[in-house]
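Missing here: one protein chain of the complex. Every other protein chain is in place.
Entry: subunit A
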Amino acid sequence: MAAPMLRWGCRGRRWALAWVDGGSCHRRGAPTGSTSNRIRGQSSLAQQPLRTAQKPRKGEHKWAAVVGLEIHAQISSNSKLFSGSQVRFSAPPNSLVSFFDASLPGTLPVLNRRCVEAAVMTGLALNCHINKKSLFDRKHYFYADLPAGYQITQQRLPIAVNGSLTYGISAGKERGQVIPKTVRVKQIQLEQDSGKSLHDDLRSQTLVDLNRAGVGLLEVVLEPDLSCGEEAATAVRELQLILQALGTSQANMAEGQLRVDANVSVHHPGEPLGVRTEVKNLNSIRFLAKAIDYEIQRQISELENGGEILNETRSFHEKLGCTVSMRDKEAKQDYRFMPEPNLPPLLLYDATSLPTDADPQQVINIDQIREMLPELPSVTRERLVQQYGMLPEHSFTLLVFEELWKREGKTPGQIVSEKQLELMQDRGALEQFCYSVMKDHPQVVMDVKKGNPRAINKLIGLVRKATLNRADPAMIKEILEKQLSL
């Protein structure tokens, strides 16, 4: 009847997310007038344009941005998701490719147990409901690095759904407080990675290396509960730490083990959600924040100038610091999802449903995996704060270096006292510090007495510096105000 034609179709792209009402970014939405909430020490050029957009124009009311993320994490395993070829970052081209990975006729997928365990562990760590039955599907699109012409994924019934990811945003320079925020996890699914294309524009050809084709990926889909680049970056950073703590993925963005696509739209609060664009090609957490903030600003400017937003895919240009349309000539992709006919449903068990005569190698016990979960970053941070009296923001920094210090054979307790990270408990000593700082900076003291509201912040900063950041800023302020008889 029909003869297959050897020509090329269009690159497939990701599908739609379900939108729900988004909140406004903590920095912008607060009618209570909270102060700027920046992660200390970080500055972003993209912040400036956002401030301008906040000034009311033509009597316009505020904008709210809605950001949804799709995160792909390469599973840390010895072999690939459906074949026994090796998973390794760098190797001679096409040397880590089996007949199945090359999509030779007659080959069949065989599921890797370790990948399923990794998915269950990650799902449990993100408070997901683990589906005891999940299904595999084929997602069809044509591209040179997808030799089969389809990707095996889990579209109908993924392995884990309805979870949450909690992260912390710094609130205010003085406070040193950390506001916990949560983004809902829509689902986690197992899927195959594609190969790599190297574009040789000079000779008008593409070189294809299939070493990465078939590597197991965890796709984590977040609901659009985020509202700016900073929140997205922080959430991704937290996910990265969790994956690394679990050992399910090394989640190194520079090596392509963690990839993020962002869906961005803007609207006026109370009105329906706006048209969204998809931003791809984000290679670092810093660029993720930059790209999202740029895209939010671009959409706001476009709409305020009477333009409209197209539902398109955009790529982030690092050097230019902007997003550029990747719009294909073709219309929306139709992936023709169908069940993967070569794989039965994936069944998981727990302690109560585990069949007694089962081969332990052939069954996966969710409860057993739950018992093996290591301490998660958020729990570790809490423990550091409670046990060692550390300031919360230091616990964030400390955690990042925990791996390093573990290797040196020191306990967190030893490190805290060595680095003098404990909160300063001695009020008398603190009063001394305040007094000497005021003595050394008479001009600043005068400014405070004259009524300059920002001068006291300068004093607080100086005291903090003098105490090597060991003192609670609120206490410093209280002591200073007392000593200045304000």
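Keep in mind that, in the parts below, a residue touches a chain if its C-beta (ideal position, glycine included) is under 8 Å from a C-beta of that chain, and two chains touch if they have at least 3 such contacts; residues count from 1.
Everything that follows uses one rule, which is that contacts and distances are computed from a predicted model.
Peer 1: Any idea which of "Glutamyl-tRNA(Gln) amidotransferase subunit C, mitochondrial", "F-box/kelch-repeat protein At3g06240", "RNA polymerase III subunit F" or "Proteasome subunit beta" UniProt assigns to the chain that's been left out?
Peer 2: "Glutamyl-tRNA(Gln) amidotransferase subunit C, mitochondrial"
Peer 1: Going by the contact rule already stated, which one of A:Ser90, A:Asn305, A:Gln362 or A:Gln443 would touch the omitted chain in the full complex?
Peer 2: Considering the complete complex, A:Gln362 is the one touching the chain left out.
Peer 1: With the full complex in mind, choose from A:Leu310, A:Val324, A:Leu347 or A:Val379 the residue touching the hidden chain.
Peer 2: Of the candidates A:Leu310, A:Val324, A:Leu347 or A:Val379, A:Leu347 is in touch with the missing chain.
Peer 1: For a quick check of understanding: of A:Ser95, A:Ser353 or A:Ser436, which residue touches the chain that isn't displayed?
Peer 2: Checking each option in A:Ser95, A:Ser353 or A:Ser436, the one touching the absent chain turns out to be A:Ser95.
Peer 1: When the complex is taken as a whole, what residues of subunit A touch the one chain not shown?
Peer 2: Residue positions of subunit A that touch the missing chain: 1-11, 77-79, 83-86, 92-99, 102, 104, 110-116, 135, 140, 142-144, 156-157, 197-201, 204-210, 328-330, 334, 336-339, 341, 343-347, 361-362, 364.
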